[in-house]
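Some notes on the structure that comes next.
Yeah, one chain of the complex is gone here, protein chain that is, but the others are all in their spots.
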Amino acid sequence: MARALINVPAKAKRGDIIEIKALMSHPMETGYRTGPDGALVPRDIINRFICTYNGEEIFSADLFPAIAANPFFSFTTIAMESGRIAFRWIDDRGQAHLETAEIAVE
Amino acid sequence: MSRKPRPVGTSRREILAAGAGALALIVARPARATPESMADAIKAFVGEAEVREGRVTLELPALVENGNSVPLTVKVDSPMTAQDHVKRIAVFNERNPQPNVALFYLNPRAGRALVSTRIRLGDSQNIVAIAQLSDGTFWSDKAELIVTLPACVES
Partner (left out) sequence: MNRVLKGFAQAAWFGGALSLAIPLALAESPLPERKSGFEFMSPESQATQQDDFSNPGMLWVAEGEALWNAKAGATGRSCAGCHGDAAVSMKGVAARYPVFFAESGRPIDLQSRINVCRKTNQDATPFPLESRELLALSAFLGKQSRGMPITTGEDKRLEPFRARGQELYEQRQGQLNFSCANCHDGNWGRKLASSVIPQSHPTGYPLYRLEWQSMGSLQRRLRNCMVGVRAEPYPYGSQEYVDLELFLMTRARGMPLETPAVRP
């Protein structure tokens, strides 16, 4: 896992519903595909995605090989208070990639 | 046309697959009966509960240019309050090697029941989205997509 791009508005009014987007670089290798040598390429996907807002889970997903490479999600949350929105992607080997964004709520 | 399930992202796709592709890219039609594996996966998700049509809107493009990346949005008509909200949304397909696509967990802090992602479709098939509400009811929407092969791909 290498790089992620997340979009969280830097500022929001309390009570606003904001859209969050998260894009992660990952091949999402299905385990059903053959490589150039004719052998099956082993499965290697991100199987879990979790988003927390000041520590509390606001959105999560269990993922399967049918999710496209470089997985993309968008979802919404209510701007409650200033703080940190954290994103975690966990792959088949149990490795996690973490990204965070700050939001100022007034 | 051969309708056997085909692995997604297979490298055995032949170049310039002609024929059916020349006609139309995709047609959304009313869904047909779901094959067993998808029915089993749905049963694992809903248990014995009844699944009703409605409240859920499954949005897929009118035209699939490449099955490797198909934008998908699920909306559920719900106030998303503590008393009345969507808890989970599951997306199923019937012709990829596995029936499960994704399972989303929501709570009232979402404000809205609206989720987008991009999925893979190795072949033409039915896609089903089912939402579980906080009152324990299940609601669904479905679509059938026709996916054809693109031109000039690497062998």
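Read from first to last, the chains carry the letters A and B; within each, the first residue is number 1.
Assume contacts are C-beta pairs under 8 Å (C-beta built on N, C-alpha and C of every residue); 3 or more make two chains touch, one makes a residue touch a chain.
All values reported here derive from a predicted model rather than from experimental measurement.
Along subunit A, the points of touch with the absent chain fall at residues 2-7, 21, 23-25, 27, 68-70, 72, 74. Within subunit B, the residues in touch with the undisplayed chain are 1-2, 9, 14-22, 25, 61-63, 65-66, 68-69, 71, 148-155.
Keep this in mind: only the chains that are shown with their structure count from here on.
In this assembly, the C-alpha centroid of subunit A lies 19 Å from the C-alpha centroid of subunit B.
Subunit A meets subunit B in the complex at residues 17, 30, 32-36, 53, 56-69, 71-78, 80. Taken in their complex, subunit B has these residues touching subunit A: 7-12, 68-70, 93, 96-98, 100-107, 109-112, 114-121.
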